[in-house]
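This is the structure I want to talk about, given as structure tokens.
For this view, one protein chain was removed and the others were kept in their places.
Chain IDs A, B and C follow the sequence of writing; residue 1 opens each chain.
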Amino acid sequence: MLVVMKSTATSEMVEAVVKAVSEMGLKAHPIPGANRTAIGITGNKAQVNDTALRALVGVEDLVHVTAPYKLVGRDFHPQDSVVDVDGVTIGGKEVVLMGGPCSVEPLEVTLEIARAVKKAGGKVFRGGAFKPRTSPYSFQGLGEDGLKILAQVRQETGLKIITEAIDPENLRLVAKYTDIIQIGARNMQNFSLLKAAGKSGKTVMIKRGMSSTVDELLMAAEYVMAEGNNRVILCERGVRTFAAHTRNTLDLSAIPYVKARSHLPIVADPSHGTGVREMVAALSRASVAVGADGLIIETHTSPDKALSDAFQTVTIGTFETIAKETEDIAQILGRSF
Amino acid sequence: MLVVMKSTATSEMVEAVVKAVSEMGLKAHPIPGANRTAIGITGNKAQVNDTALRALVGVEDLVHVTAPYKLVGRDFHPQDSVVDVDGVTIGGKEVVLMGGPCSVEPLEVTLEIARAVKKAGGKVFRGGAFKPRTSPYSFQGLGEDGLKILAQVRQETGLKIITEAIDPENLRLVAKYTDIIQIGARNMQNFSLLKAAGKSGKTVMIKRGMSSTVDELLMAAEYVMAEGNNRVILCERGVRTFAAHTRNTLDLSAIPYVKARSHLPIVADPSHGTGVREMVAALSRASVAVGADGLIIETHTSPDKALSDAFQTVTIGTFETIAKETEDIAQILGRSF
Amino acid sequence: MLVVMKSTATSEMVEAVVKAVSEMGLKAHPIPGANRTAIGITGNKAQVNDTALRALVGVEDLVHVTAPYKLVGRDFHPQDSVVDVDGVTIGGKEVVLMGGPCSVEPLEVTLEIARAVKKAGGKVFRGGAFKPRTSPYSFQGLGEDGLKILAQVRQETGLKIITEAIDPENLRLVAKYTDIIQIGARNMQNFSLLKAAGKSGKTVMIKRGMSSTVDELLMAAEYVMAEGNNRVILCERGVRTFAAHTRNTLDLSAIPYVKARSHLPIVADPSHGTGVREMVAALSRASVAVGADGLIIETHTSPDKALSDAFQTVTIGTFETIAKETEDIAQILGRSF
Partner (left out) sequence: MLVVMKSTATSEMVEAVVKAVSEMGLKAHPIPGANRTAIGITGNKAQVNDTALRALVGVEDLVHVTAPYKLVGRDFHPQDSVVDVDGVTIGGKEVVLMGGPCSVEPLEVTLEIARAVKKAGGKVFRGGAFKPRTSPYSFQGLGEDGLKILAQVRQETGLKIITEAIDPENLRLVAKYTDIIQIGARNMQNFSLLKAAGKSGKTVMIKRGMSSTVDELLMAAEYVMAEGNNRVILCERGVRTFAAHTRNTLDLSAIPYVKARSHLPIVADPSHGTGVREMVAALSRASVAVGADGLIIETHTSPDKALSDAFQTVTIGTFETIAKETEDIAQILGRSF
């Protein structure tokens, strides 16, 4: 860490900072400059608790030069993590396609969608049984009945299941049925939920919060891993910006950024990332081209009849096109499908 | 609601929309235009479920013209709500000052701060016992011990207590000790937590999420009120933008916006709203001038020794200045302190 | 357009709006609703001047349902525009690669880069002679000497030239030397400059402003086309958001959005779109995969010695890799290179 002193700081103020740093058991390295002095700090194992330093007289700013994450970082685990979900591997050579409705539909419809997803090349089936909704009056999902439908989909199709958990108690229920627990964007910093997900030992997919930095997403993963659970997948699903032509702005640069810093797999969600059905195929291609380890796409045999999010849900036909186009792109990148 | 048809939509497509609307038990009013047709929808009691409509061939866009909130809106409750917390009224003529440390400190320190807050004119004491932190390795609060310290503060000073709950189970514990349950910015759309807060019957203060619209904040309050709990206070605490000179951008326009649409009280948090100690007094003045019903300010007798957030915590001296300056401004607006 | 009345509006207020609309020579269509009345307006050729209406008593909101652009829209020109720059076509089947340094370098270096760009498959050479810089003390470009170097590059390599103009007077000078005039992001709403670009008759590439909506970008193009100049290319180069891991957030959804609404070609700039050298190749692949008509990439034989923007400038080796990878992706989309 670096302490930047004010240009008006006296040498006594600089001395006081050096002393405070020493008292923390760390080493201070003053660097006198033309206008002001900076003081480097070394010897810290974790990030320096900067509370005391920031408050000292004459201090202008503190600059952290070490990344705050540990277990999720490549420094501690240089190779890519490959998460094996009962035979489906995420983060390896394969690009994994996940599809299904926004909300779990009644059994017959859900099964019909699942069979089509599988036929098109999908490996994981998505569907929300518990839906976090802005309005208390909106449809909130089928609940445990939805989980049972998902379990039946797995049994009949062999697809793996991903579905969202919305609070720690609810997570224990969800974990009984699903292969992958989804932590939704609104809950990315619901730390109780992240800890519960860590303790569950299940594979966890964490979606980036709609105004979270990528570093905060990595720190959310650190919460899960700090509980001893290494089975973590990240998901870029768009962030909130001033742009008005899409529901969110899909930030594809997050993917190479994560790849450079973390060993964890990361998939893209172009459905929420655009919120516009007509754009999903184009952004799916872009996501695979940029290096995503998978795609999660809202899909329905009759999107117009979907229980929620119809406007961003694609048809099976579009899903098949996406599968075909992204497979070709994956091959260019030396990946399979 | 209004359905906007594409300029290429045929009259058959328009007819199909009219028919679909009728089948929903609503009334359709086509408005043919020079370039395209729009179709007004009336007769709906709640917001129209637009899933089916958006998906019809020829539909360009749907425009909702009714606000989605009900219980929080002035249409249903024209007068200002005044929340009475055991004698301290929020939302009435009085501007209420809340102060205290970011995290609850050890008893002696906490009491010392509380006495100073009270002497300066504060009515409510703040302090986090459970802290949601970006890093799992950061200090997470004193837990139930912190709650006990807060209860003792109330007993010795008569100040009301506000402290944060972070999950539904935790909320039950927090509710046993506190006067006001705080729902933090990261949990504004943690709907399980909001429902639990509603069921508790306690006064609840909801902080605006860091990338939430004001309408989403109002919908979060709707979740609490839908459980039969009318004791809700809102809090503007800054939003995330590209601006780099503050930790968040305090969006003071949220206050007159809320006042125009909702009967609920709203306070401002200039500590998180700026993240910079030196700016807190200036933004406190602005908050009261814009019409806030109160201020919540991180305060410490020795900010430099605070357990967290030292860089945005003001001294008791600054807190007293804020009290004095904002009281004068409150009087100009015909309010007392 | 639709006028939404307040729920408290009386029938007299509704009548007043209907009357005002009639006096504008337009037709009003009242749609009474359960809670409030909306009034559709038809008969307008351009967007309704809503000043008078918005101010009438009882009016809650105005909703425009017609896009504000005309010449840039597909309604008026359904087929894709293909801009032919002296044999290099942009917006057709071909994906066009543009490369070169941020600032024009001395002649020998510039020529060396240009030959490498051409060899790798580039068709257009970029380089700034006039640089808009945040600080008046930063290097501002070689000026007319830079333009002369660019002209020599064209003569010796056959590459087309693109370079930025920064004010109307300067544009007249730039137009004498270049094939394509670039309007930079900071000048996207410099309407005097856009008009001058329109009058020049030269091909114009307009970069999206760093906080401009895509509709505003299209309106900037409308300024150029309104002067009778149809030779317009758009460019997505990233927008400003809270995200901290990149200099800008490349908003690739802008590309399918523009393609759906406008006939104009659009290229992507992954150099400014990320600001990070290591991410340029990945986002280049994504840009072509999403449907961009070309790429403009900061390239240098020795990026570390570049006169500006070194941290986002790629080597010739990376440029060649990008050319190869994006050509493969272009072919999947049925495009050539």
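Everything that follows uses one rule, which is that contacts are C-beta pairs under 8 Å (C-beta built on N, C-alpha and C of every residue); 3 or more make two chains touch, one makes a residue touch a chain.
Predicted model, so just to flag it, every value in this text is computed and none were measured.
Novice: In the complete assembly, which of C:R133, C:K176 or C:K324 touches the absent chain?
Specialist: Missing-chain contact among the listed residues: C:R133.
Novice: Which residue among A:R36, A:R115, A:R154 or A:K199 touches the omitted chain?
Specialist: Selected residue, touching the omitted chain: A:R36.
Novice: Touch as defined at the start, partner being the missing chain; which of B:T51, B:N170 or B:T274 qualifies?
Specialist: B:T274
Novice: Considering the complete complex, identify which of B:S138, B:T246 or B:S302 is in touch with the unshown chain.
Specialist: Touching the chain that is not displayed is residue B:T246.
Novice: Considering the entire assembly, which residues of chain B contact the chain that has been omitted?
Specialist: Answer for chain B: residues 211, 213-215, 239, 241-246, 249-257, 260, 273-274, 276, 278-279, 282-283, 285-291, 325, 328-329, 332-333 touch the chain left out.
Novice: So which bits of chain A touch the chain we can't see?
Specialist: These residues of chain A touch the chain that is not shown: 2, 4, 7, 29, 31-36, 38, 40, 42-45, 61, 63, 65-66, 75, 211, 240-242.
Novice: Go through chain C and note every residue touching the omitted chain.
Specialist: 46-47, 50-52, 54-56, 68-70, 132-137, 166-170, 186-187, 189-193, 209-211, 216, 219, 222-223, 226, 239-240, 303-311
Everything below uses one rule, namely that only the chains that are shown with their structure count from here on.
Novice: Please name the chain that ends up farthest from chain C once chain centres are defined by their CA atoms averaged.
Specialist: Taking each chain's C-alpha mean as its centre, the farthest from chain C is B.
Novice: By C-alpha centroid distance to the whole-protein centroid, which chain wins?
Specialist: Chain nearest the centroid of all protein C-alpha atoms: A.
Novice: Distance from the CA centroid of chain B to that of chain C, rounded to the nearest Å?
Specialist: Centre separation, chain B to chain C: 38 Å.
Novice: What is the distance, in whole Å, between the centres of chain A and chain B, each centre taken as the mean of its C-alpha atoms?
Specialist: So the centre of chain A lies 26 Å away from the centre of chain B.
Novice: Got the chain A residues that touch at least 2 other chains?
Specialist: Counting only residues that touch two or more other chains, chain A contributes 211, 239.
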